[in-house]
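All protein chains of the complex are present and in place, except for one that has been dropped.
Chain nomenclature is as follows: A, B and C, assigned in order of appearance, with residue numbering initiated at 1 for each chain independently.
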Amino acid sequence: MSDVAFFGLGQMGMAMAVRLLEAGHRLTVYNRTADKAFLLEAKGALPAASPEQAVTAGGTLITMVSDDRALRALVDDRVLSRLGPDGVHLSMSTVSPETARMLAESHTARAVHYVACPVFGRPEAAAAGKLWLCVAGQASTKDRVRPLLEAMGQGVFDFGTEPAAANIVKLAGNFLIAAAIEAMAEALSLAEKGGVDPKAVHELLAQTLFACPIYQNYGRAIVQGRFSPPGFSLALGAKDVRLVRDTARAEQVPMPLAGLLEDRFLRSLANGRGDLDWTAIALDQREACGMRDPSQPPEAG
Amino acid sequence: MSDVAFFGLGQMGMAMAVRLLEAGHRLTVYNRTADKAFLLEAKGALPAASPEQAVTAGGTLITMVSDDRALRALVDDRVLSRLGPDGVHLSMSTVSPETARMLAESHTARAVHYVACPVFGRPEAAAAGKLWLCVAGQASTKDRVRPLLEAMGQGVFDFGTEPAAANIVKLAGNFLIAAAIEAMAEALSLAEKGGVDPKAVHELLAQTLFACPIYQNYGRAIVQGRFSPPGFSLALGAKDVRLVRDTARAEQVPMPLAGLLEDRFLRSLANGRGDLDWTAIALDQREACGMRDPSQPPEAG
Amino acid sequence: MSDVAFFGLGQMGMAMAVRLLEAGHRLTVYNRTADKAFLLEAKGALPAASPEQAVTAGGTLITMVSDDRALRALVDDRVLSRLGPDGVHLSMSTVSPETARMLAESHTARAVHYVACPVFGRPEAAAAGKLWLCVAGQASTKDRVRPLLEAMGQGVFDFGTEPAAANIVKLAGNFLIAAAIEAMAEALSLAEKGGVDPKAVHELLAQTLFACPIYQNYGRAIVQGRFSPPGFSLALGAKDVRLVRDTARAEQVPMPLAGLLEDRFLRSLANGRGDLDWTAIALDQREACGMRDPSQPPEAG
Partner (left out) sequence: MSDVAFFGLGQMGMAMAVRLLEAGHRLTVYNRTADKAFLLEAKGALPAASPEQAVTAGGTLITMVSDDRALRALVDDRVLSRLGPDGVHLSMSTVSPETARMLAESHTARAVHYVACPVFGRPEAAAAGKLWLCVAGQASTKDRVRPLLEAMGQGVFDFGTEPAAANIVKLAGNFLIAAAIEAMAEALSLAEKGGVDPKAVHELLAQTLFACPIYQNYGRAIVQGRFSPPGFSLALGAKDVRLVRDTARAEQVPMPLAGLLEDRFLRSLANGRGDLDWTAIALDQREACGMRDPSQPPEAG
């Protein structure tokens, strides 16, 4: 059994695990539904039948799961007592700072080092080792996991010793992305209803003031009305906006734009769009304007 | 008297006029307060005592003034009857599509060609001929003013034959900028109150997902708390958000984020911040969080 | 020809004019579409073919029209010069304070007294002389029109000598009504989706904390899904919310709830609901929740 365990083989986790294997790391992998773990066997990974069996004493555990509940459930007492003392948990999921604080504490009690390292980037970036990583935790532990981070990311940003800090940064970043999607959805619907070609508007913006990946890629999805397959699902986006609001509550930070986004996502979920890409909140904006879904053929008549 | 008249020598207009003079164009310049026109005499411009005296029959008029009212007042019947027939009005101010439509009509009645060409960029960009230009109007007229546009901008984006279209694009763009400022103000206050250094958060974002001028420059102003002197005043920003909302009303486009911005700007105006840079809406967000104005020394005690 | 002219025979104006006739006042009536004026002939009114013909020198003019534009167009120079000097214009439409200020000024120039007196109440209340009246203007003029006010209203509230004040009060009141509709729409959808009978919730509220006409009547319309025929159309409600926002802008008063309402009404207009009652913004809230329109039969399936 190798000394790096990897839990969570969703779209992102799978791409990250493959990348680590390609970079020469030996992984024992675990996923709630076992078939995904077996897929990685061909790439040299060792599938584990249970979380406890995947981790080794004093070794490293990487987790990449979908939400706070899944993470808390997965890294339980049995896993921690097998991993510690001196094991490392490199926690890469997008979870709340509150969960990070709680886990950091429970890990310390077992002498396991907890490093938070949420990531920015879609599955393609993960597959190419081009993620952006936000890391926070004890300095010596961050040094220890550095080779793993370098295999996965094109850049590592350090936010100090409190793990929760990295989670706050990740939430702030996802909030900014959701805000940019909302802003583009509103601006492009104004243009379209005002008789201007939204593609031309997007081209101008994406080449000039907003010549950056978020506006270029998400803007293109909006003007093309292409919301499936999802790079990041609307349901997961809704979860992250919720985490932003929860953190804002806890810190007493009014965030009216986050509040507006929460309602936009709720409306989209309530109307069955959870499985589309999160740019599909633009469909709700189109309906708000009385405009047609761009992915549908025009109605006859 | 040259055949290009230039009206409006505010921060932007002045820089644009200088740039045109440097590119070899001969300008007759007019400003409501005459001293600014005389400043340009040294650069080779001919100051005019009144709008009518500045324009020549069949010539070109460029306008760059602060709002709809100023533009409507400046380009009156006397000016138009002197300019037409076959004169051109290159209208570069940020005004409403409604004003553009009204002016296009009144110009046509006098056989004057109306081209809308609002610009993106701050005074420094104008001085360097690095503006981004959004042009709309009759094809032959756009050809006629092309040398002027090329002297002022690093890129020209064409939005067809209806002048109002260019104004809608400009408003959509300014809305996106204001939305990005709001989003950053909220995100950075969350980070700061959550114990994370906002400068480090901004650095990450501006180098990765949001590596584009708006997030880099405006974000820096926010984290540094540097809101004066204004590159673009909060009062003018408020005016543009108002134009966005007015246009959205007219087109029946609900824009909740624009509504939120309108209130943020109103609150800032009502609290005496109209002369700061429009990034200073971030100060209101700091107050919302119970945080100190970053430009003030910490209170003793 | 009698000495009271009445302009504007929409749903409200008609009921008010009938009430005045029944109270013994002699009216000369004018409406843009003449047939309505002839309807009143049977009740003893004198139809006039034009606004000028309806008014008498030094007499009284009552106006009740649908918006600022209609009022400004109707009471033009010809009407004022015929009415003044010492005529009175009792202006009862819901218009902006800005229009009130402008009209007060133009009337003064013609020595016509301008009294603003917008009303609260639906057509049934107008027919019964049960309106609530908000009056503002010169004291002596208010005395002069008092018999007319008493015929139309069950209560007269005086807001001083500046006519615009009464219009601000009317807008504040309509804003509060729209806010109450919005609040009920949200609360009742929460109850319904949470498995609680909205009728029972409304009954509790309307009998206890909110035992007042607005919550009783508008709440009933919402729980019954009965939005047609309109007592007050959604399109007119949208106009009033717009006037609230315009006034708030002019006074630098951020009103986030008014902003939210503006978007709710815009979304409703853009989706073809302008002719329903303004409580029909509740239909948009139902769609937001993914719930069925209560006035439609359940879909088969």
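One rule holds for everything that comes next: a residue touches a chain if its C-beta (ideal position, glycine included) is under 8 Å from a C-beta of that chain, and two chains touch if they have at least 3 such contacts.
Keep in mind the model is a prediction, meaning the values are calculated, not measured.
**Q** One chain is left out of this view; which of C:L103, C:A127 or C:A248 touches it in the full complex?
**A** From the options C:L103, C:A127 or C:A248, the contact with the absent chain belongs to C:A248.
**Q** Among C:A151, C:A180 or C:L236, choose the residue that contacts the chain missing from this document, as touch is defined above.
**A** C:A180
**Q** Looking beyond the chains shown, say which of C:D3, C:E52 or C:E162 touches the absent one.
**A** C:E162
**Q** One chain isn't shown here. Among C:L27, C:V201, C:V241 or C:L266, which residue touches it?
**A** If we include the chain that is not displayed, C:V201 is the one touching it.
**Q** Which residues does chain A use to touch the chain missing from this display?
**A** These residues of chain A touch the chain that is not shown: 242, 245, 248-249, 252-256, 259-260, 262-264, 266-267, 269-270.
**Q** Pick out the residues on chain C that sit against the missing chain.
**A** For chain C, the residues touching the absent chain are 97, 120, 132, 134, 155, 157, 159-160, 162, 164-165, 168-169, 171-173, 175-177, 179-180, 182-184, 186-191, 193-197, 200-201, 203-205, 207-215, 244, 247-248, 251-258, 260, 264, 285, 288-290.
**Q** Pick out the residues on chain B that sit against the missing chain.
**A** Touching the chain left out of view, chain B contributes residues 256, 263, 266-267, 270-272, 287-290.
Here is the rule we go by: only the chains that are shown with their structure count from here on.
**Q** Using the average of all C-alpha atoms in each chain as its centre, how far is it in Å between chain A and chain C?
**A** Using C-alpha averages as centres, the distance is 51 Å.
**Q** How far is the middle of chain A from the middle of chain B, if each middle is the mean of its Cα atoms, in Å?
**A** 37
**Q** Hunt down the residues of chain C that sit against at least two other chains at once, touch-wise.
**A** In chain C, the residues touching two or more other chains are 256, 263, 266-267, 270.
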